[in-house]
Structures are given as structure tokens and as C-alpha cells.
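Here is the structure we will look at.
For this view, one protein chain was removed and the others were kept in their places.
Order of writing sets the chain letters: A, B, C, D and E. Residues in each chain are counted from 1.
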Amino acid sequence: RYGLAEAEDQVGSATGLAWTEVGGETLTIEVSVLPGSGKLTLTGKLGDVMKESAQAAFSYTRSRAEQLGIDGQFHEKNDVHIHIPEGAVPKDGPSAGITLATALISALTGRAISKDIAMTGEITLRGRVLPIGGLKEKSLAAHRAGYKKVLLPADNERDLRDIPDSVKEAIQFVPVSHMDQVLEHALLDEVMLPPAAEASEIRIETH
Amino acid sequence: RYGLAEAEDQVGSATGLAWTEVGGETLTIEVSVLPGSGKLTLTGKLGDVMKESAQAAFSYTRSRAEQLGIDGQFHEKNDVHIHIPEGAVPKDGPSAGITLATALISALTGRAISKDIAMTGEITLRGRVLPIGGLKEKSLAAHRAGYKKVLLPADNERDLRDIPDSVKEAIQFVPVSHMDQVLEHALLDEVMLPPAAEASEIRIETH
Amino acid sequence: RYGLAEAEDQVGSATGLAWTEVGGETLTIEVSVLPGSGKLTLTGKLGDVMKESAQAAFSYTRSRAEQLGIDGQFHEKNDVHIHIPEGAVPKDGPSAGITLATALISALTGRAISKDIAMTGEITLRGRVLPIGGLKEKSLAAHRAGYKKVLLPADNERDLRDIPDSVKEAIQFVPVSHMDQVLEHALLDEVMLPPAAEASEIRIETH
Amino acid sequence: RYGLAEAEDQVGSATGLAWTEVGGETLTIEVSVLPGSGKLTLTGKLGDVMKESAQAAFSYTRSRAEQLGIDGQFHEKNDVHIHIPEGAVPKDGPSAGITLATALISALTGRAISKDIAMTGEITLRGRVLPIGGLKEKSLAAHRAGYKKVLLPADNERDLRDIPDSVKEAIQFVPVSHMDQVLEHALLDEVMLPPAAEASEIRIETH
Amino acid sequence: RYGLAEAEDQVGSATGLAWTEVGGETLTIEVSVLPGSGKLTLTGKLGDVMKESAQAAFSYTRSRAEQLGIDGQFHEKNDVHIHIPEGAVPKDGPSAGITLATALISALTGRAISKDIAMTGEITLRGRVLPIGGLKEKSLAAHRAGYKKVLLPADNERDLRDIPDSVKEAIQFVPVSHMDQVLEHALLDEVMLPPAAEASEIRIETH
Partner (left out) sequence: RYGLAEAEDQVGSATGLAWTEVGGETLTIEVSVLPGSGKLTLTGKLGDVMKESAQAAFSYTRSRAEQLGIDGQFHEKNDVHIHIPEGAVPKDGPSAGITLATALISALTGRAISKDIAMTGEITLRGRVLPIGGLKEKSLAAHRAGYKKVLLPADNERDLRDIPDSVKEAIQFVPVSHMDQVLEHALLDEVMLPPAAEASEIRIETH
């Protein structure tokens, strides 16, 4: 069923964790990078704070393009669409920041995201990971959906004492303070799809 | 009368199913692909969620252009107008996603849509079909309007138990989990109209 | 007085029929096609549904340009202004759709619209004519203003039983289901003004 | 004092008449045509109906450019600013339509507007003059401000019976049904300033 | 302290006078003209009427460019930023019109504004100075802040009878009816900074 951990590693699709009034939820973030002219589209009933979080993730990715092996002009040669399914459900807050950045970088590099991993944390322009709320509910949701590893902000490490032991036995909790650590855990090393930059270069050659 | 199943297979016109407070409704989705410069117009009193659903259908189509035999630059060479008639009636929600994508792909490929088919399901950027609500009312509406086949999300399969037998005898219900299956059922194989890409190439040559 | 049937056939000016709380009204729709760069202007205190109706009429006209003898790039070479006078009176609803399309096509082809004709009907992207409300009040208004022929949606034909005999004797009611029929009745055959496409070509030559 | 009839004929400045809850008012409409790139600016706390009225006046002028001796591309080579002073006072309604068109055409042709004339009337795209309200209060305001001629819509002619004799003796009331008549009365024949089109040609030459 | 008369003549910074519920206030208006591409930025929590007033001042300046010795294309070659400090305080109304124009013309010509002068008055497109309210409170504020000369609209001359004698002895009140007079009083004759037009020409040469 939709919302459970995927059966296979995916490119351009990462799993975040959301807090709602009726408990935690998993949140799939999909990114499509399409040959285009620099348009950024955000859909899925996102609130303003989440849209700004996506912009921060986008600028972080641009500022790190060279280190990540991404074409520095990817934002001009492509249109990027970030969508969070279950389009009737409103979503907001900054805690999907690192998930947005991970899905975007996966789509741009063609490297898949581990199917066993979920994550939560605000991102800053410099890639810092800031603390979030609702870790307990989010962890229970990750557990229910079958995830085996959860990345959380280092500043939330003390909140782990509230997580039930059964969940802590099933899930490996990894505190992170920078996007470098997030990508080290989340992205697989091999390239599964041609990265966006190369695809768009091919497009230009055949024009 | 308007709202009944068409007498002939149509290019660029697909039938969705909507839930309203007074019962189910059929929903005709019309797509015109016109030589132009990349404008996307959405009309028919669509709410924000349905507009985002159309954007997701649009990006899905762009990401699958090559496999579908569509010019990868169709979105730059054409203006696309998506209209849902009965313009005074407000429409919203994500459940027209697969219908929007089907009508668009039909208009772009010139392949007609089977006149006997109606459908309902949210679409994601990757073409996944997500569950919807109101299947019972939607099915009754499809039956009243004379449709013989209804595509529904695989995650809604269990809701079929609520459908009256008389409807289940008249309509073939087909659970789908990906747009590939939707198109396999909905699109006829022969090309009835010149696809948009070829039409616009002709335009350029005669300029 | 303004609002009565014109003394002469007009290019780019068609008469619709509106329903209001205090009875029916005639509605003059004026279209100016000016050499320009593709701007569409809608004025006259139009509500969102009527604006979308104008967009549908516009896209329908583009999709039929070749058959109508209109330059297929008219929307890029011209600015189009659609205005409904009596600018302080709010107007809304989809029932002016076929009138909007007729006035636009008249302005683009230079063919006049018969001075004796009024019309009402929603238009779809494919040129279908959908049913409207308030036929009785609209018919009385057309009668008062001196029109001799009224085009109405075929799906409203049964509503003719509510029209007083005196009106039915003075006005010829013509049910239509497609814009082709509307134009056959409304547009005169001879070209009174140079069509927009030719005018703009002249402009380019003299530059 | 501001608001009284000017001591000299002006180019690009016409006098309209407004109705307010506390009586009639004169309304100065100023137009500047500046070498530019096609921007239309409307200021003076104008409501939406008055802004649309200005757009109608603008399109009317474009459609009549050749007959008026105006460069047909004036709207692309210039920026046009229409301002109604006393910027803190809200203004709305369609009845300044013919005044807006007169001020614009004066600025574009360089022909002055007679200092003795005030006017009121809605304009349509085709230059028709439609009836307005509050003629009595407007006439009193024109009288107080010292105007000697008032142009009014022909459809308002019967409202002249409500105007006091003292006003009718001081002011010549001229019913008009088309902009051609308005311009015949309001515009002086000699060109006082170089018209906009020539000015912008000079600009291009000296570049 | 901020808000007092400056110790030196300034280029691109003029002093207006505002009326508030708790008395008069001086208002510094800063203008930066930067090599750019024609963007006009207005900041300082300005209400709509004050923004329109700034647009009128801008168009007036464009229409008088030649007489003022300003490059006629300054609005295309530069970005202009108009800011009114104390950014948390809302400001509105048309009475800063002549101050906005003076600060802009100073920045464009490089001529300083006399440090001893404050002013108040609405501006029209043709440079007329229209009357304002609150002259008494504004005069007291100018006095408190140390200004020696105040420009006021000629139509407000009679309001001078309400000003205390002590203020009238300290401040020279100068009624003005046109921007020409405002500039004659406010702008010093020598050029202190290179005017914007020359600066941007230099930029183009060194490109």
C-alpha cells in the first residue's frame, strides 16, 4: 500500500516524516528534473514555510553543485518539479528540509536513495541540520511503515529517550548535523540513472 | 445529452468521475494542444488541488515523453489548454489526476481514448496511482452515463464490495497501480490525428 | 437606445443574453483585434467563470483557425481586447461562451454578424454547445430588444415550451449543438473588413 | 484654485465630471506619453471599473490610430501614464471613458483640448457613448468651475429637463453618441506640441 | 539625532513633512540611482497612494528630462530605489509628491538639496503643486527639526494664518504652484556628484 517503505531503491524519491494532530505520518517527496529553462514547481498543497524550505534546499544544492558532481547550471538547463503526493492533504513546516534536498540531489546525480531510510530535519543555506518537533510520533510512523534507519538532527538526540524500546530495537537512529552526513547515509554510491546534467547535454547535442 | 458516454472515440477528451454532496458525476476533461510558446492554461473553475494535480500530470507526461513517442520539447513548442466543461460548477481534489494525464497524452499522440471508459485516481510524478474516495457514488454515475469499463486505483480494490451487483455486471472494474496500465486500457493503438509534435514541426517548416 | 438590436450588421460585435434577478438582459460583446504581440484583455466587470469562458472561446478559435480561414498565428501577431459595455454592471457565468467565440471569429475574419440574431450557450474547447439556465427570461429580453432569431443549446430545446406564444411567433428559435452551426447562422458570408491576419501582414510589409 | 477651468488650452489634460455623495465634482485627467516600451500606468486611486474604462479608451485609440493621424505602434514605442490628481480621493465608475480617450488622443496628436469644455460618458471599444448617472449634480459642478460647454451622452438628453435654467443659460449642453463627435468638439485643430509618434521617431534617430 | 536637519547639503535626500495623529513629523526621502535595467523599487512601508505619488513624480521627471539636463533614457539604463527610512512606520498620502520628485531629480542630476529646506505638496503629472492638509502640525515639526525654509502649495497660503508667530519668525514659508519653483528653491546649482546618466555611460564604455 502507498505510504509503506518501497520494495526497491528509488532515484528522486525520498521519505520524510511529518507530525499531525492524529500522530506521525510518512511523507514521500518526489522530484522530477526535466530538460527546460529554469522553472521550479512545488505542488502537493505545501504551506509557505515548506515552500521556503524547498527553496533553501534548492539553493544549498546549487551552492554545492561542484562537490556533488552536478552541472553548476542545472537550474538553468532544467525545470525542476517537487511534488508531495496525497495532494489533498495540507503540508507545512521546515522539517522536511533535508528530505527535500536529498530527493533533489538524488534526481540530479542519478544516485538512488536507500529504500530503508526515512529522515527529518530543517536545512539551512549552509547545509546545517536544525532541530525539529514531534520526534516520537514521527518515529512510530517510520516504524509502522517499515523503515530501518531514521536520520534525525543532532540537536534532537536527547529526545530519543522518549522513543519506546521496541522501536529503538527495530530502527537505527542516526543523529546528523550537516547535509554531508545525510547524503553519506541516504544516497547509494552507484549511479542508476543518467544524471540530469548529462541528460541535458545529450539534448543539446541532438538539437 | 451532455455527460453521457460519447458515441465515438475522441482524441484529447477523457472521462473522470467526481464525488459531490448530491452523488457522483461524470467529468469530461478536454485538452487542446496548440502551436505556441509553452503556456499552460487551466479552466473550468478548478480548485488549487486539482490545478496542482494537472501540473503533476503535465510533468509526468514530460518525463515519459520519449517512451510515449511524444516530442520532448512539446511543452515549449505548444500552448496546452486543459478545460473541464460546465464552467460554473466548482471542481477540486486530486482524483482526476490519471484522467488529466490520459487526456493530455491522447492530445499529444493523436491516439483516441476508448469511448467506453471512465476512470478515477490520483497521479504522482512517477506515475503511481493513489487511492481516492467515493468509489461507490462514482461507479453509479459511470453506470448511469453508460460507461462499460472503469479504471480505479489498486488500493481501492476492497471498496468494490460496496458496489451493487447490477453495476458490477454492467461495468468491468479494472484496478491499476501505474499510469502505464491506465494508458494500456484507455488509449486506442491507431493514431487518429497527427500528434502535436509533428503538427508543430510542420508549422516551423512553413514559416 | 443602447441595448436594442443594431440598425446594421456589425463586425466584431455579437449579442448574448444574460439572466439577472430582475429579468433577462441583452449583452453586447465587442472584440477588437489590434496589431500587437499576443496580449488578451478582458474588460467589463467579468467574473472568473466568464473570463474562463472567454479563454475557452479563444482556444477553440485557435484550434479551428485553418478551417475558419484565420491566420494560425493570429494570437501572436495581434492583441485581442474583449469588452462587454455597461462597465459598472457585474457579469458572470459560462452562457456567453458561444457569443464570445462568434464575436472573436467575426473580428478575425472580417465577416459581419447578422444584426437580427442573439444567442446563448456554454462553449467547450471542442466547440460543443452546453445547456444554460433562464431561457424564458432571456427570450423575453431578446424580444423586447427586437431580435428576430435566437440560437439556443440543443439540450435546452424542451425549455421552449415555457416561452409565450407571442414571443415564439416573433422570434425564430434555433437549437444548436456545435459552434459550426452557430457560425453558419450568425456570420454573413461576405467579408466587410480586411481580416486581422491580412491587416497585420500589411503592417509588417510597411515597416 | 485647482479644480477650476484652466486659463489656457492644454495638451493631454481633459476635464471629466464625477458624481459623489456630497454633489458633483470636476475631475482632471492627465496623460503623459513618454518614449518607452509599451507600459500603461494608471494612478490616482482608480477603482477597477475606471481602470477597465481606461483600457477600453486605450484600445479604442489604437483601433482608430490611422484615422486620428497617430503612429499605429505608439503603444509599443511609448509608455503611457494616465493620472487623475487629488490622489487620496478614490474614483470609480465608467463615466470618465470619453474623457480618458480625449486626454489620451490629445497627448498623442499634440492637439490641445478646449479649456472651456467638460464631458461625461461611458466609452465602448467601438467608440459608442453610453449613458451615465448624476447628470444634474455633474452639471452644477461644471457650472461652479466655470466651464461653458458640457458633452453628455445622447441617451441622457432627456435628463436635461432636470437642470436649472440658470445653468442651461451659462452652459451649452451637447449630446453625443460617438467619440468622433466628442473629438470634433473637444480637440482644437492646430497642433501645439509635437505628437508622440514624431517625438519618438526623433529619439530613435538621435540614438 | 536622526530626523533633525542635516549638517550638510545632500544629493538624493530630501525632507518632507508628514501629518500623524500625534503631530507632525519630518520624513527623509532617499533615492539611489544605480546602473541597471529599469527597475523602480519603493520601500519604507508606503501605502498605495504614496506609491502612486512616487510614480507620478517619476513620470513627471521623465517628461522633463531634457529641460533638467537628465538623460532621457535614465529609466531604462538605471534601477531607481526610493526609500523612506524608519521602515516600521507606515506612511501614506499624496503630500510627499514634490519631495519625492526633488529627491529623484537631485539624484539624477548630482545637484545637492539645500540642507535647510523642507517641503510638502501633492504633485501632478504636469508638475502642478496641489494643496495638502495639516500645515500647522507639519510646520511645527519642521521648526523642531531645525529647518529654515518650508515650501508649501500656493493653495495652502491662507492656512499660514494658523501658524504661531514664533515659527513664522524662524522659518521662511514659500508658496509654490509648480515643480519649477520647488527645484529653483531646493536644488543647489553646482553639481556635487556625477549625474546618473554620465555614470551609466561610463559603465557602458568600460564594459
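In the analysis below, a contact is a pair of C-beta atoms (placed from the backbone, for glycine too) under 8 Å apart; a residue touches a chain by one contact, two chains touch by 3 or more.
This structure is a prediction, so every number in the text was calculated from the model and none was measured.
> Determine which one of A:11, A:56 or A:151 touches the chain that has been left out.
A:56
> For a quick check of understanding: of A:8, A:21 or A:48, which residue touches the chain that isn't displayed?
A:48
> With the missing chain put back, which residues of subunit A would touch it? List them for me.
48-49, 52-53, 55-56, 59-60, 62-63, 72-73, 75-76, 93-94, 97, 122, 124-126, 128, 130-131, 155
> Go through subunit E and note every residue touching the omitted chain.
1-2, 10, 12-13, 28, 30-32, 34-37, 41, 43-45, 79, 81, 83, 85-88, 203
Definition applied: only the chains that are shown with their structure count from here on.
> Please report how many Å separate the Cα centroid of subunit A from that of subunit C, as a whole number.
Whole-Å distance between the two chain centres: 51.
> Could you state the distance in Å from the CA-based centre of subunit B to that of subunit E?
Roughly 59 Å separates the two chain centres.
> On subunit D, where are the residues touching two or more other chains?
Residue numbers touching two or more other chains: none in subunit D.
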